[in-house]
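Reading through the structure tokens given below for one structure.
Note that this complex is displayed minus one protein chain, with the remaining chains in position.
== chain A ==
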Amino acid sequence: MAPDFSFMQDSQSDSSGTPADGGVNFDNFILEIEPDPETTQEEAAQTKPESNPNLQVQFKSERGRLLLLLPPAPEKSRNPVYWEDLRDQLKRRLSGGERFLQPHTPVHLIARDRLLNSQQIQEIDAMLSDAQLPLKRIYSSRRQSAVAAATAGYSVEQQTTLGHLGQGQEASRQAMDEPLYLQTTLRSGVEVRHRGTVIVLGDANPGSSIVAEGDIFIWGRLRGVVHAGADGNRQCRIMALHMQPTQLRIADQVARSPEDPPAQYQPEVAYIGPDGIRIALAAEFALADLPANLPTQESP
């Protein structure tokens, strides 16, 4: 009943190529690019810790106020978020979650080590104001950003150390973030990354991607690429009303849709079974889940 998702792992090792010349085995070769001459080893080591998916604009509520956390400075990140991307992300988060953003909640902007000029700060403020959120205070570890914010008339706190106000995640990264709720259509080119579960009320179009450390729920049509349990959690699941993805990934497993799409779609759940990613009808999945739990309770 459930569509058969074939494995992807063999896709890189298709055989029957021409015989190798120049000493390269064409069927099975390893190809690496030369290291960037500008990046020294030292820098590479420095940028490594930033390669986690938690790199996008993020809201957090904390004791009656809203923390707006900006991604780290692009020059130190392997997955950099430049100002234009940042602005798009902020807009999307504001419009996608507006029903849960209580108007007049004071916002504290955590700029981390990003360089912001006064114009950019004013633009952020304007976007927040449109959502009726007052920008109360700006935290930055960069002097220039702090000065720019102060000149623009905001109250500023220049932090020299991290590990304060929702920045503790840099140090301790075992706990996931609260689920990210988005009421929006994710269009081609949009990438949502989140250190937790992602819930989308809307469609995920082809060319969009969601990378979540937790589960992914799509209350709509899933047609893009989604990666649940991106940190390696094989228990994570992907659920969609209309499961027609370009590609599904859970932890380190990859699957793609069958060549022939089913005649009609029903809500489905993707999970890791004994032999890779499996798909089950949502109704049947709930039942199938029960027996696994029951015997432990029944057995004395």
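Criterion: contacts are C-beta pairs under 8 Å (C-beta built on N, C-alpha and C of every residue); 3 or more make two chains touch, one makes a residue touch a chain; residues count from 1.
One rule holds in what follows: contacts and distances are computed from a predicted model.
Looking at the choices "PepSY domain-containing protein", "Cobalt transporter subunit CbtB", "NADH-quinone oxidoreductase subunit J" or "Septum site-determining protein MinD", the name in the UniProt record of the chain not drawn here is "Septum site-determining protein MinD".
Contact residues of chain A toward the unshown chain are 8, 11-12, 14-18, 22, 24, 26, 29-34, 36, 44, 51, 78-80, 82, 84-85, 188-191, 206-207, 209, 246-247, 254, 256-257.
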